[in-house]
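Starting off with a structure, shown below.
The complex appears here without one of its protein chains, the remainder shown in place.
The chains carry the letters A and B, assigned in the order they are written, with residues numbered from 1 in each.
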Amino acid sequence: MKRFTFQRATTIREAVQLASADGASYYAGGTNLLDLMKHGVVEPGTVVDVRRIGTREIFRTDAGGVLIGGAATNSAIANHHLVRSHYPVLSHAILSGATTQLRNMATAGGNLLQRTRCPYYMDASFPACNKRTPGSGCAARDGFNREHAIFGASDSCVAVHPSDMAVALAILDALVHVESAAGARRIPFAHFYCLPDNDPQRDNSMRPGELITGVELSPYRHYTNGWYLKVRDRHSYAFALVSVAVGLTLSDGVITSAAMALGGVAAMPWRVPDAESALIGTRGDPASLRAAAEMALDGAIPLRQNGFKIDLAKHAMLRALEYALVAT
Amino acid sequence: MTAQIGRPVNRVEGVEKVTGSAHYTADTPIPGVRHAVLVQSEVSHGHVAAASLEMAARQAAEAAGVEYVLTSLNCPPLNHIPRDLTWDLPFERRPPLSDLTVQYRGQHMAVVVADTLEHATQAASLMRLEYQSSPAVLTARDASDTYQPDHFVKLTEEKLQDRRGPHDEPDGKIVSALFTTPENAHYSIELSATIAQWDGDHLTVHDSTRWISGERRVLAAYFGIPVEKIRIIAPLVGGAFGSKSFMWMHVALCAVAARAIGAPVKLVLTRDQMFTSTGHRPPTEQTLRLVADDTGRLTSIEHHTTSATSMVAHFCEPAGLSTRFLYQTPRLVVSHTVARTHTPTPCFMRGPGEAPGLFALEVAMDELSYVIGVDPVQLRIANDAHEDQTNDSPWSARHLLDCYRQGDQRFGWNERPTAPRSLRRNGVQVGWGMATATYPGRRMPAGCRVTTANDGHLTFASATHEVGNGVRTVMCQIAADSSGMPLGRVSFASGDSSFPEAPYSGASQTTAAVGSAVYLTAQQWKLRVLTLAAHELHCATTTLDIRDGMIVGPDLTRPGIEVGEILAGFTTDLREQLNFACASTGAPDSGPVSQSFGAHFCEVEVDEEIGRATVTRWVAVMDCGKVINPKLARSQVIGGITFGLGMALLEQVPYHPGTGHPLGEYYVPTHADVPEFDITFIDSADTHLTPMGARGIGEIGVCGVPAAIANAIFHATGRRLRDLPITLEALMTPFDLEEIR
Partner (left out) sequence: MTDHTITLTINGIERLVETDARSTLLDLLRERLQLTGTKKGCDHGLCGACTVTIDGERVLSCLTLAVSIDGSSILTIEGIADDDRLHPLQRAFLDCDGFQCGYCTSGQISSAHALLHEHARGDLSAASFEPPGGNVVDGPDILSDNEIRERMAGNICRCGAYPNIVDAVASCLRDGRP
């Protein structure tokens, strides 16, 4: 690993100031950044520790929602009574990711910002990776792409975003609070991630030096029914091949609102608005659920090795809906 | 006297292991140790440009903290190793760092030595080498350089090309299929570690090795120094499963580096390097042809295997060896073809041959059971072999039919509906499958010494290896029973070449080999004590015995005399007679064949919507001779089954297509992947092989497991899967919009 300067910030202001140095990276849990540094994929000259800047708390907002501090650990979020009570699908999604040890280290901000697990990205000895080295090509397009995208990919990049937490935040229409030396702003979750298009180096719409200070959950996204389903190659401790987050609101047995998102299929959690609309007004009968699952995969484009993800995602979506109807 | 053999004694090194005070190689504190990091090739075939190697070495040498950079440009030539030291082992004849050629991706190109691990790692990453790439042959299918070895490693009777019976295949019911198994990695959690230290011309090597005696000889040969000047220490080894030994080049390079800088050097392989630098199980393609009459009696078996080796060493995965004898058949053809490829050197991996070979054979037998219309267990029983047909010899002990019957009964197999897709539960398909297991009973010569302390505490020692097999515990049990001393008064030390020689810890032979030496030595010790005691006590030696640490005999004036008391009365010279070494021979050359057998029965749930197979319960009944320690034996078999589960459902190394560049993660089973286990031992002594009656149990657990799982998956789904690992894509059904549920 290349030498770097380690700085510990004690306030948000100090953090964003330190991060204005060239080649600076924020450091929280380290579960992704340190791993990538060991692989030689990223080589920050300065590492700014942001775990003790006052953003670890999880509390109820005045509006009746919940604000999760950017440095709150995944475990703390998943186990927090506010999350378990009002947003259990978020708890479920977080707990489906990684392992207890990793969840104890990883933070909300770090989880959102983790990079793809594409093996070409993570191995600096592969020359062709546009996300790592713009303009170098994409080895995965015609290479090993079993784990890659079926939505939103471009000629320049077919990677998927690996976060489970993000898929749940997508159906909760969370708000990402960020701050930089230029000030603070809030990014609606639907606008947080970017598709690769021609600039796969950008995973998200954050600006240089911006720091995630919190993730806000809306009081208007309490679902009566929800589920997170994750399909992977072994029974635990593996990233998703496909995952689904479902949030439904039922009133007298009728679905009055529905939010579904797919994970493991794109560079961002993939909302499926048409399928969601198709469920509204139904009673969640088998035919309606099945039709919604089918519709959710409209427009999916397989690569050479990942075509199975299309049917898998339909199966997973259907099952997640069925389980959600039982899980209140 | 309470016999210790057969008791579920806790591991003697257990307290150290659960408190973190157990020492493995990399834990050894060596003052002034330097850290070494390997640089490996990034192309599969070609050569490195000398100028780039020189420049990269210079760059690394100038980096912070670096003391030495070893490459083929400055590596002192190592001697070639004579064949009689290494026989037909997968050992690279070309010494490491001897030229600029590259024969596989992952080949060692340099060793960077620095004062700290961080400095060495950083400097190594600076070495960007330029290669002249040549076309590489990466799979057996693409290889034109192939050969057919005669036998497996040392034993000429393990014929890799074999036939018997009529030349032509008879008519009948036929099963013919192609099976493939992928590359598998040992994936022991302990990363291979070596610490080399010179003191003048004496070399001490701490190494996570399972072959102390061999390593000592090979290092002596490499450096051209007498064996007596080399000491190998392997305190504990964190799992080997067939990897880890002198065969891997980094051990010698670590010693070269240490000599060059005149300081001890520690080298720990990275996890990535473990895939290319300490062997692997090569991929196989196997064709199986079974022919049977209408009742299911086999009339012909053909088993043809192709596997791959590197360009610089020979290894053949002997998948067809068990097929030669497992079932009664008048006609047999077995062949093995090895293809030379530009891939790292493979080697033995738990159940070498048996693991992939029984996958093919036992799935083919399952297929045959359906063709004939007979229960899979009944088919095996109908074809049970009466003797070892490869040499017309009887087995010393064979209780395979008991294994089938007990397994059948414990599992509840008689309730199995024959037709596939008959069982369903909670929305998933359920299947039951079984397979036969077998593994040879091996025993090589071994030595043991005993040292008697003044208080009567005995320490037995042999240069064997505690790799998790429980050898240190089991040897204490054998020594206690054979000497008559209580378990608490005997210890067993391993892991040091200054102890009497022992064979490699492999081929499941440690209990048999070292156990026999311990048994003999302890027996001899008792005889010596009693002879000396008889003289002191004025009675005949033959009337005395030692039980629970007491000398007893009808002519004694007391019911028993503590051994310690008698020893206290001996002069120093007499007590010296109780410190000595014994050697035991290998298995007898002729006579019955020692072989272990077993039966696996398992249930697998297949969730066809998300393509997931879950192994829910497992029954295994094993005939492995006398079980010295049932607690440890059970653990070994469970470990083997778990190993086989990984092979069946999870393990493969993905590569960037057309290259030898591995990608991604290698999945082994987690806590969440394993079933409930029900393990039984027939526990019938095989005294032909060893005086204690033990055979080996380290590997038989994995044998047959992938087939049992694949057969259960067939029973659950109707899909006959012959390519490992069985992944989601093979199990998932298409999504049907119209399906009514």
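The definition used in the following text is that a contact is a pair of C-beta atoms (placed from the backbone, for glycine too) under 8 Å apart; a residue touches a chain by one contact, two chains touch by 3 or more.
Quantities reported herein were computed from a predicted structural model and do not represent experimental measurements.
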Name every displayed chain that the left-out chain is in contact with. A, B
Contact residue for the chain not shown (choose from A:Thr11, A:Thr61, A:Asn198 or A:Ser236): A:Ser236
I'm checking contacts with the chain that's been left out. Which of B:Glu158, B:Glu665, B:Asp683 or B:Asp723 qualifies? B:Glu665
Looking at the whole complex, which of A:Lys38, A:Arg207, A:Arg283 or A:Arg304 touches the chain that is not displayed? A:Lys38
Which of B:Asp88, B:Glu118 or B:Asp496 touches the missing chain? It is B:Glu118
For chain B, which residues touch the unseen chain? 10-11, 13-24, 26-27, 29, 35, 64-65, 116-119, 122, 186-191, 236-239, 241, 268, 270-271, 467-470, 631-632, 634-636, 638-643, 665, 668-672, 674, 676-677
What is the set of chain A residues that contact the non-displayed chain in the whole complex? 1, 3-6, 8, 27, 29-31, 34-35, 38-39, 47, 49, 51, 73, 75, 78-79, 81, 84-85, 88, 91-92, 95-96, 98-102, 104-105, 227-228, 235-237, 323-324, 326-328
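What we mean here is this: only the chains that are shown with their structure count from here on.
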Find the geometric centre of each of chain A and chain B from their Cα atoms only, then give the gap between the two centres in Å, rounded to an integer. 42
Quick check on the complex: what are the chain B residues that touch chain A? 42, 118, 121-122, 125, 609-612, 614, 649-650, 654-657, 661, 663-665, 667, 669-673, 727-729, 732-735, 737, 739-741
Touch list for chain A against partner chain B, complex: 1-3, 40, 119-120, 123, 125-126, 139, 142-144, 146-147, 231, 233-238, 241, 286, 290-291, 293-294, 308, 310-312, 314-316, 318-319
